[in-house]
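For this depiction, one protein chain was excluded, whereas all remaining protein chains were kept in their positions.
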Amino acid sequence: MKEGLIRKVPGVSVVEIDLSRAEDKDLSEISQTMGLALSLREMKALKEHYSRPLTDVEIQTFGQTWSEHCIHKTFKGIVEVEGGRRINGLLKEYIMKATKELNKPWCYSVFEDNAGLIEFDQDYLVAAKVETHNHPSAVEPFGGAATGVGGVIRDILGVWGEPIANIDVLCFGPLDLPYETLPHGLKHPKYIYKGVIAGIGSYGNNMGIPTVSGAIFFDSGYVGNPVVYCGCVGILPKGFYVKDTKEGDYAVLAGGRTGRDGIHGVTFASTDLMEDTDRLRPAVQIPNPLVEERLRRAIITIRDRRLASGITDLGGGGISCATGEMANRSGLGIEVSLDVVHLKEPDLAPWEIWISESQERMLLSVPERNLGDVLEVFEDEDVEACVLGRFNGSRRLRVYHRGLVVCDLDLEFLYSPPRAIRKASHVEYVPTPCALPEPKDLAEELLRILSDPNIRSKEDVIRTYDHEVRGCTAIKPLQGDLSGPNDAAIIKPLRDSWMGVVISCGITPFYPDPYWMAAASIEEAIRNNTSVGGRRIALLDNFVWGNPEREDRMGSLVRAAEACYDFSKALDAPFISGKDSLYNESPLGPVRPTLLITGIGIIPDVRKAVTVELKEEGDPLYVLGVTRNELAGSIYLKSKGLNGGECPKVNAKISKDTTQSLIKAMDSGLVAACHDVSEGGIGVAAAEMVMAANLGLSIDLRNVPSDVNRSDVLLFSESTSRFLVEVKRDCVREFEEILQGVPHCKVGVVGGNSFRIFGLDGSTWEVGISELRHAWRGVDGP
Amino acid sequence: MVRVEVKLKKGHFDPEGDVTTKSLRDLGFPVSGVRVSKVYTVELEVNDKERAMSLAREMCRKLLANPTKDDFFIEVLAGEGGVN
Amino acid sequence: MVRVEVKLKKGHFDPEGDVTTKSLRDLGFPVSGVRVSKVYTVELEVNDKERAMSLAREMCRKLLANPTKDDFFIEVLAGEGGVN
Partner (left out) sequence: MDLSRAKACIARVGGTNCDLEMKVALENLGLTAEVLHMKQILKRGLSEYQLFVLPGGFSYGDYVRAGAIWGKEVHSKIKSELEAFIDEEKLVMGVCNGFQVMIEAGILPNGELVEVPKAALANNMSAKYECRWVYLRVERGGTPFTGDLETGEILKIPVGHGEGRFIPASEDFLKELIEEGCVLFRYSMPSGEAAEGRYPYNPNGSVYDIAGICNRKGNVMGMMPHPERAFFGWQLPEERNVPYGDGKRIFQGIIKYLQKY
């Protein structure tokens, strides 16, 4: 590097860097050695703007604020698609656009604050947010996953929400991966799996927030990049959502102490995970749910007493981003002193305090008259708090350390980073015929699929999460003593209302066409929600993709985002929040592109919710929706190691009509049980209904609405928009009436003590319930 | 038999140690700090000290410790079923 | 400084140890059993070895161990802030 670019400021641990004299290669080197993850273009923008030297505190501020994590460079940037088309931001052009056009009056605050807010009823709001914590979990599975949960809980607190439920969706490499094949520096999927699950359970359980919804997938595409989604749902009285920081208000920092943990977490999440994971030391965070539990109490008290004017969590970028964002969104400036921050260790440099991502911290803005009360509330709950600074009208971010100004930045400039430009190119998925001879014994196939790691019961994980704490869980992830897999969870958040919040997931990472994969995920989230009786569904999107600077990764991302717009609109379900995690690359290549869609619905009366298990001998079973020969990415093919086939597509009209009719039938009290048909097709869905009830069923594949001429395809295809519905015996006529115009057919009858399948050619197969259960759960009893 | 002690690395904050410190002080003990670590006493089916040591190291690497945040200390003990 | 090791009494089940045993065996290690214990490294504000020992014993009785299931072992260590 050129001589004299960097100068130590006497008396304090601050250095000054003179970018104005730096050459391109110096700029890149500075970005590298300071761990900024800023591109040359961004470094040059800094150089151009500042003729004076910048302190390390200031440069780090840019590194944080302009990071992928904090400002969603890729999703807000410009995308140049092959053929000259330019997309003016994926968020704006697709995700937010759908919401804007749907224009739902019940969307209260979307894409703005730490979490999306929708109306629950007249007086209450529901807050929802889902985040990823992939990189930290790959390095330190327990702490990474636990702090992921802790972080998303703070997003809910950050909109004054009382957390009422957690969500976790996890993707790992195969647990039986031979150790020898694991590249150096990566951790074995089993180690990651165990740690992540323990971490999620530990944090949620400790906080007393039920973990009620989620999914687990296994695939070799996740060996180098495990995926950990953590979500949280909260509730708050509408009038208590305050976001009104004023000049003269104090900035109060509360919660855990600030240390070196998690420094550069943001930039860490914005670069490839290419290095030996064990060497990325400072980035691991030690979870401390006990502190967050007390913090939660204090914040809800402060909310209820209306003592503060604003709140935000400290996530990526630590104090630097929280203070900057709060000042900026309120059109203000702020002065901050680093000397008052409670530290874990004494010798932190100012820039470290400034950007540390120590967990369990929140920032509040407090009017002068309430400052004493706020500090008292924190003290009562044994939460450390300090008055970090004060908001003013300067529009500047000014930071003091030992009497010296170590950072003085113009917020306008700080929050108008150069827009990223990404290039995208995409090769469409062309279905190849899959050469799969029709197997003779479908019973055997079914048992094999039921025991596939992706299908198997996840009970041994789910029961390590407390899903009953708070006493508000009306529909649990597992149904009854026999642990049937319910499609969605329902929380009854208010004491004197029967209404429930319905929480569901949709995720179909194995479908090879990114557009239809996204469509299927959206449709699945809605379908799962509908299965238990949810309606008026809001969506959250969470993209986990590879390096967006590579055109192919970007290409598939664009296709998936397009589907988000198309199907959010067509299915009448707005996005309210979301997040993207890009740069998921490892020595084994990019992560399998994975989109999680979370569905948040409501149900007017939790007592009317529908569950998965068959109820009554003699009831008819219906299939709703059309089964097509769509095997691409299905568990049926995947479990045989085969590719090809058509990708499941979504017919929005059929889907919408079906869910609407089904809800109507449920509200009329005609439906005894319902299950959505997804991975493993009708075969697995029906088997799950049987196992959950310990009650047999026969189905006749000849009656399944379809144009398919193979029994195995009928049984295992993963076509979308389908449900299995047990209709109360004496309600058949009424049900048929409501279902008019929607593809449906009676295919079976509940009864007996086995699962019987009648094939197209008249062959029949029969499997005992206990055989099913052994395959799916490994045990027979509860 | 080997004894493996797994400890949070220096510099990492130990929430359990912190809470334990407070509780002990509260109970009147003159304590200024506590660190908590875990000890695995592992019975190995091998009789060779060297081999026991290298196995233990391997166990730490693969399961018992995470070098990102933990230090580990191994001690090979004599004893039944262990090294003689 | 004192080191207090809290260990399950002999004959008591150690579920965590059993799970660890199984995991290690699954990974191919020739392990026949694991017991897990906890070590508290306590910095005491006293300089007298005897007193440190008796305080540690008291801490075990009052907090660190539950005699129904735990044994404890105390070692007084030299070191900063501890016994010289």
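As written, the chain order gives the labels A, B and C, with residue 1 at the start of each chain.
Here, a contact is a pair of C-beta atoms (placed from the backbone, for glycine too) under 8 Å apart; a residue touches a chain by one contact, two chains touch by 3 or more.
This is a predicted model, so every value here is computed, not measured.
*Asks:* The chain left out touches which of the shown chains?
*Replies:* A, B, C
*Asks:* For the chain not shown, which residue from C:Met1, C:Leu24, C:Val39 or C:Leu64 touches it across the whole complex?
*Replies:* Missing-chain contact among the listed residues: C:Leu64.
*Asks:* Determine which one of A:His467, A:Arg535 or A:Arg773 touches the chain that has been left out.
*Replies:* Considering the complete complex, A:His467 is the one touching the chain left out.
*Asks:* Among A:Lys129, A:Arg294 or A:Lys728, exactly one should touch the missing chain; which is it?
*Replies:* Residue touching the chain left out of view: A:Arg294.
*Asks:* Pick out which of A:Val110, A:Val606 or A:Leu621 touches the chain that's been left out of the picture.
*Replies:* A:Val606
*Asks:* If you put the missing chain back, which residues of subunit B would it touch?
*Replies:* That gives, for subunit B, the contact residues 15-16, 19-20, 23, 26-27, 36.
*Asks:* Name, in rising order, the residues on subunit A that touch the hidden chain in the full complex.
*Replies:* 201, 205-208, 288-290, 293-294, 380-382, 460, 462-474, 476, 479-481, 492, 495, 498, 606-607, 609, 781-782
*Asks:* Which subunit C residues touch the hidden chain?
*Replies:* Residues of subunit C in touch with the missing chain: 12-13, 15-16, 18-19, 61-64, 66-69.
What we mean here is this: only the chains that are shown with their structure count from here on.
*Asks:* Hey, how far is the Cα centre of subunit A from the one of subunit C, in Å?
*Replies:* The computed centroid separation for subunit A versus subunit C comes out at 40 Å.
*Asks:* Mind checking the centre-to-centre distance between subunit B and subunit C? Centres are C-alpha means, answer in whole Å.
*Replies:* That gives a centre separation of 10 Å.
*Asks:* Which subunit B residues touch at least two other chains?
*Replies:* 62-63
*Asks:* So which stretches of subunit A touch two or more other chains?
*Replies:* Answer for subunit A, listing residues that touch two or more other chains: 179.
*Asks:* Touching subunit C in the complex: which residues of subunit B?
*Replies:* For subunit B paired with subunit C, touching residues are 5, 17, 20, 23-24, 27, 29-46, 55, 58-59, 62-64, 81.
*Asks:* Give the list of subunit B residues in touch with subunit A in this complex.
*Replies:* Interface residues on the subunit B side: 8, 11-15, 19, 62-63, 66-69.
*Asks:* Can you list the subunit A residues touching subunit B in their complex?
*Replies:* Per the touch definition, subunit A meets subunit B at residues 139-143, 179, 188, 191, 195, 257, 259-261, 277-278, 280-281, 284, 286-288, 290-291, 344-345.
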